[in-house]
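One protein chain omitted, others in place.
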Amino acid sequence: MIRAGIINVTGYVGAELARLLGQHPGVQIVGVTGRSQAGKRLPEVFPHLWSLDLPIEESLSTDLDVVVSALPHAAAAEALRPYVEAGTPVIDCSADFRLHDRQAYERWYGEHPTPDFLQDAVYGLPELHRDEIRESKLVAVPGCYPTATILALAPLADAGWLDGGAIVDAKSGVSGAGRALKITSHFSEVDENLSAYGLDGHRHQPEMVQELAALTDHGQPDPAITFVPHLIPMTRGMLATCYPRITPGALPPDRDAALAALRDRYRDFYAAHPFAQLADSAPSTKQTLGSNACLLYPNVDAITGQVTVLSVIDNLGKGAAGGAVQCLNLMFGLDERAGLSAIGIYP
Amino acid sequence: MIRAGIINVTGYVGAELARLLGQHPGVQIVGVTGRSQAGKRLPEVFPHLWSLDLPIEESLSTDLDVVVSALPHAAAAEALRPYVEAGTPVIDCSADFRLHDRQAYERWYGEHPTPDFLQDAVYGLPELHRDEIRESKLVAVPGCYPTATILALAPLADAGWLDGGAIVDAKSGVSGAGRALKITSHFSEVDENLSAYGLDGHRHQPEMVQELAALTDHGQPDPAITFVPHLIPMTRGMLATCYPRITPGALPPDRDAALAALRDRYRDFYAAHPFAQLADSAPSTKQTLGSNACLLYPNVDAITGQVTVLSVIDNLGKGAAGGAVQCLNLMFGLDERAGLSAIGIYP
Amino acid sequence: MIRAGIINVTGYVGAELARLLGQHPGVQIVGVTGRSQAGKRLPEVFPHLWSLDLPIEESLSTDLDVVVSALPHAAAAEALRPYVEAGTPVIDCSADFRLHDRQAYERWYGEHPTPDFLQDAVYGLPELHRDEIRESKLVAVPGCYPTATILALAPLADAGWLDGGAIVDAKSGVSGAGRALKITSHFSEVDENLSAYGLDGHRHQPEMVQELAALTDHGQPDPAITFVPHLIPMTRGMLATCYPRITPGALPPDRDAALAALRDRYRDFYAAHPFAQLADSAPSTKQTLGSNACLLYPNVDAITGQVTVLSVIDNLGKGAAGGAVQCLNLMFGLDERAGLSAIGIYP
Partner (left out) sequence: MIRAGIINVTGYVGAELARLLGQHPGVQIVGVTGRSQAGKRLPEVFPHLWSLDLPIEESLSTDLDVVVSALPHAAAAEALRPYVEAGTPVIDCSADFRLHDRQAYERWYGEHPTPDFLQDAVYGLPELHRDEIRESKLVAVPGCYPTATILALAPLADAGWLDGGAIVDAKSGVSGAGRALKITSHFSEVDENLSAYGLDGHRHQPEMVQELAALTDHGQPDPAITFVPHLIPMTRGMLATCYPRITPGALPPDRDAALAALRDRYRDFYAAHPFAQLADSAPSTKQTLGSNACLLYPNVDAITGQVTVLSVIDNLGKGAAGGAVQCLNLMFGLDERAGLSAIGIYP
């Protein structure tokens, strides 16, 4: 059994890590930490975890095979420093190690506590970096928006079909904003309500550009991603509706032929990846509730010919904790699907 | 008092017409009809209308100043034929008289029952056609999606800034699909769920093109509107997130200057229109619940420079029944705001 | 026009007071205050109030006909002291002046800042105290739970049919907990979730006992009210399901006859009260959204003969701000319904 510790188990990503690792056939949770709740037992904070009766500690004991962190940025890098320096495998769900470019990081997040770690970190999206993750000791799990968006656009970028960029109109359930108290997560403000936010720029956008640019031919400019997130009155679930500009001539002019070519492209690109699924009809978020699937649905607008790609995930699953467990499986040579095969709960 | 009759009061648009006209200082509801519920009294079907204790009849008595119809397309034209032929003012909330082009109508809705009426009908969006509505006896209230979208893009089209088209990523509450029973309106299917639909084309799209093309310079091609609607787990409210292509050079290159120019454009264009409001911050749908406002928020993406326009309405208010009452006010020389001044209910 | 000031406009009760008084034909809002938001304008905090462009001040200017307070308990009494002492009519939505018994108050709320005011305050439930409210200068608007519960049980208590007490299983939307940030109002915690709370006693219970005891024959013990509130995943609306013990012999043994007697009792008791409505079928909360109605539905269990009474209100309407406006109308000799005649919004 792999001995895992979870740092900051008391947020939603931390609780979801506990739920997934607590049921994982090859993992034993040997410790969990939480800042303000240290001293309580895990089920006191999250009664649904009554079968995981662990004490919440201030810090992890040292005898661990892997550390998974659900701390926010900056705090994560600080807390993980000793593990990285000791060579303990680390999986981080914050933004601290996602961006290779320190300047890009510091524009959105402020000074980086451990910039020297950036070059060794791997972007933890197995569908793009599986082999690197297998070899890595510091994996940066992507944010939920980048997970949905990059998986939607990577097959196009990789084929050279992404001409300049895309508009990404993304929609997220409220749990994506975490368990912290803020007026924008207050039930009466969010319920029966809908709004766009982040209109002056969202810090998840540079991750999208970094990963899509890496797939694009060198010499081309980075793709321009106009990213507009929206807050949806539901707890879990994320849909990215992507409107890419397609390289002229890449697709046949006939709509049915273009659709077939698009679907072939997605099927081929993800043939070896069990969680990236080509959907047979427009997917809805609840189809992924509690699962690790990303459902993809490319389409061609019947009137204008605009290509659209729908991408659906559980933001706390594949978009956070599930993605982290998938990376853990790869880092330890397990079946990529271990502990992640649960069918989504519907309705 | 203007004597009004409501046809098909038993759907959501009909009930909202009853609510608004029942409180209108210049209107008296003298009759309401409903197909399957004839014989009951209105509060038996809609208990919230307990102060409007009217019998639901099979057809309206004839002594009326105006007929407002909430029937679906085709049924509306059939039922309204005698009123139109008798010269009674008619306000229709269906699609039957919205499209001037019979071919466009028949592509989406099937054979038109009364194609000869098309040329006399006025598209009932007062912000574009106020004077025509004042003179008309047959007003076609726009659909909710076109209301939100056209109001968002008209200032750009009118200025010649709309270069070729726009992507419109629209989001609607479930009440937009009406009170009929269908699996896509079933609570357990829609709740805590999110999806795009109409991906093979949506019949509201031609209205948008018709109205925006009329504002665009002659000789230019019709704007290409890629329209993707989404179903949101809430009852009321609509947000259209619009991504127009802007004529090169129309806006200054500096973001702040472009923002100022955009806001000036919207403020000027709607200066005389009380319900089209320029919002000071990104609006949310619940800000319009039960009101007749359309809140508009143009923006410039801080990273890519893409112009975005948010447009928010109550889909049953300004997007249907409220829009109809606004037209009624104009047709009868009342203050455009009569019966429509209610403040939205929040939270 | 009556010149009104609102203290603490920045919570949900305050905002609802602004919405109602801002549309009231006989009232002018001349000032609003808010603690942390002083210096902003009202629509900056509540964009739905864009037509009420008032500055939020630290304290009210003095030239007022009436002060309406939406401060929490203790703070209310402190802030209202100068107005009460100056003889300005005061309507308070907190608990500070609801309980005549200082000991009862201090058991639940701590030391009373102005106990000498208690004897002059009137409990602001017009259906029980209309004449006293008309003569009063200090009216204590009931809490939402007591409003729904007392209106449900008063006709029984008044008839001597309430034998010892009742079980009250009450359900409230989340807005009843206010706009303050707490984990129990966090969207992801409340959405798609249901729980009972206040199981060690709820401070609204003594109000119920006080008012129902006053209707019961002297010499009898106070009614025992077992009150269990539940938090419902919706923003507005309250339902109290009441299970009274009925005096043996008060009702005929036949169910239909008992039902008829019950309905006659409720109809008679509320004959002169426009907002207490006897419902023809089991009411639902959304039938009262944005209105001032209390819908009452007494019933007799078909199997056990237990009497049940359903009572439905909008917790921010009749249960708070609407109740306050109703009192204001009475205090100033206006029609009790002035500014409160809006039909509920449905769906």
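Per-chain numbering from 1; labels A, B and C assigned in written order.
Following the convention adopted for this analysis, contacts are C-beta pairs under 8 Å (C-beta built on N, C-alpha and C of every residue); 3 or more make two chains touch, one makes a residue touch a chain.
All of these numbers come straight from a predicted model, not from anything done at the bench.
Asks: May I ask which residue of B:96, B:127, B:169 or B:192 touches the chain that does not appear here?
Replies: Answering carefully, the residue with contact to the hidden chain is B:192.
Asks: For the full complex, which residue in C:62, C:226 or C:341 touches the chain that was left out?
Replies: Answer from the full complex: C:226 touches the omitted chain.
Asks: May I ask which residue of A:149, A:277 or A:326 touches the chain that does not appear here?
Replies: A:277
Asks: Suppose we count only contacts with the excluded chain; which residues of chain B make the list?
Replies: Looking at chain B, the ones touching the missing chain are residues 12, 173-175, 179, 181-183, 185-192, 233-235.
Asks: Hey, which chain A residues sit against the chain that's not shown?
Replies: Chain A touches the chain not shown through residues 12, 15, 19, 22-23, 43-44, 46-52, 175, 191-192, 235-236, 277, 279-281, 283-284, 286-291, 293, 295, 341-347.
Asks: Spell out, residue by residue, where the missing chain touches chain C.
Replies: Where chain C meets the chain not shown: residues 165, 167, 169, 171, 173, 188-189, 191-197, 199-201, 205, 224-228, 230, 232-237, 239, 241, 243, 282-286, 289, 299, 301-304, 306, 308, 310, 347.
Following the convention adopted for this analysis, only the chains that are shown with their structure count from here on.
Asks: Chain A to chain C: how many Å between their CA centres?
Replies: Result: the chain centres lie 46 Å from each other.
Asks: Mind pulling the chain A residues that touch 2 or more other chains?
Replies: Answer for chain A, listing residues that touch two or more other chains: 173, 188-189, 191-192, 233-235.
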